[in-house]
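Notes follow once the structure below has been shown.
Note that this complex is displayed minus one protein chain, with the remaining chains in position.
And now, chain A:
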Amino acid sequence: MTTGTGNIVAPLPFPTAARRELADGQLRANLRRATHTIRDKRLRVVGEVPDWPALRRSGAAIKDDVLARLPELLEQFEAAATAAGATVHWARDATEACTLVTELVQRTGSTEVVKVKSMATQEIGLNEALAEVGIEAVETDLAELIVQLADDTPSHILVPAIHYNRRQIRDIFASRMPGVDLDKLTDDPPALAEAARRHLRAKFLSAKVAISGANFAVAETGTLVVVESEGNGRMCLTLPETLISVVGVEKLLPTFRDLEVFLQLLPRSSTGERMNPYTSLWTGVTPGDGPQTLHIVLVDNGRTETLADPVGRQALRCIRCSACLNVCPVYERVGGHAYGSVYPGPIGAILSPQMTGPDAGANRTLPYASTLCGACFDACPVRIDIPEVLVHLRQRGVDARRGRPSAERTAMRALAWTMRDRRRYAAALRAARRGAAPLRLVTGARGQVRRLPWPLSAWTASRDAPLPAGRTFRDWWAGRDRTGGEGTGGDRG
């Protein structure tokens, strides 16, 4: 089995990267504002759909059906798309996909391509691969353009520039956008959108090659679907002569009818709109309308590896809406960069380590980037039980290292021995209370220790340790006043 490669490998352990990001107060303010805006919008438009739970169940089942029949559906898609005039290619991993696309672009003779925002091309590191052979890839989605101009990396699936506020975006445009009209450039969002429109217009009208991803690929008809807002997608999908679409193998839907479910689930979950401004559907090539050469690159890159895990494979249902990021208390505080992968947030924490396998970079730390609060599962339009998969992956990680000594395991073993016997347990509590008594004088009413000596310092590095209570529940129970009073205060009056 080949594991996934590309921009899905966390270079730093999550706690290390998170600490770095948490130090940035501006980042936290930006993220809080943006995620709360989108949460409210999503709740409003989801709330007005009475059959939302039924749509979620259907969405999940359709994707499960795709995974169960994936080989047949891929062959069906290939046949339908080929019959409609497309050329279908296959890539095992990121490197193979990049090589394929690079060769396809080189064959056209173009040294510049326009790009529709696409997670698949981010994942495989296509822009970097094209740059190596002197081909410039121009990102045309506003947020991708901001990130590209800032020489930064995306931090959100839907809005890669979510970590910037309007003032910061204005500054990036002012210093990095060639030919920008500084007099007209304010930090007013319409002014910023206008600047992007002017900057990209000439590129759209002259580009010979476009590269896109696809939100959905319909096996029955060979149709590809791109869901977008700005019209940059339509420009790229319509004006150039050649279109190259890079599509993960799990993007399939069995029938055209299935779109009726996903075109309801995706926009409301993603931008919190009843419908996104533009959705394009195209099948092969159409004489006189749009690109006359269409290449479709089907990419595995660790999806098969993910499919092999009966619990974890539900991550492949993901339609990249990013609702789970927007509701996640961890994402809201640390932002996307802390996850070190183009797939951040709760879905990234289960997708990246499964696609690459746990040994790639620090990806084994990602399943711990969660409080397991479950908000992500509630928000997920295809009902991916992200907490279940997180716990499963933690378990897999622990099982894989069971033979090796670890402080945590030694402590747990000691604890298990103590708690197995009632007298041992009571004695341990008494000892702990006695030991903590002098500390109580120091910590006062707070009753929390901020820093314990080594080796317990590993525990207090990121949390306070509470002192044992002055009296145990058993002691209180034995000595309570049976006539009422203490402990029943709530019933009085």
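Rule of thumb we're sticking to: a residue touches a chain if its C-beta (ideal position, glycine included) is under 8 Å from a C-beta of that chain, and two chains touch if they have at least 3 such contacts; residues count from 1.
The criterion applied here is as follows: contacts and distances are computed from a predicted model.
Name the absent chain as its UniProt record does, using one of the following: "Carbohydrate ABC transporter permease", "Planctomycete cytochrome C", "Dolichyl-phosphate-mannose-protein mannosyltransferase" or "LUD domain-containing protein".
"LUD domain-containing protein"
Which candidate, A:Pro15, A:Pro277 or A:Gly374, sits in contact with the chain we can't see?
In the full complex, the listed residue that touches the missing chain is A:Pro277.
Quick one: which of A:Ile8, A:Leu27, A:Met119 or A:Ala161 touches the chain that's been left out?
With A:Ile8, A:Leu27, A:Met119 or A:Ala161 as choices, the missing chain is touched by A:Ala161.
With the full complex in mind, choose from A:Val46, A:Ala150 or A:Leu192 the residue touching the hidden chain.
Of these options, the touching residue for the absent chain is A:Leu192.
Just to verify: which one of A:Met177, A:Ile244, A:Leu259 or A:Ala369 makes contact with the chain not shown?
A:Leu259
Can you name the residues of chain A that touch the chain not displayed here?
Those residues of chain A that touch the unshown chain are 1-2, 30, 33-35, 37-38, 50-51, 54-55, 57-58, 61-62, 64-65, 67-68, 70-71, 74-75, 84, 89-92, 96, 100, 103, 140-143, 146, 159, 161-162, 165-166, 169, 189-190, 192-194, 196-197, 200-201, 204-205, 218, 221-223, 229-232, 234-235, 237-239, 249, 256-257, 259-261, 263-264, 267, 271, 273-284, 286, 288-290, 298, 300, 304, 307-308, 310, 313.
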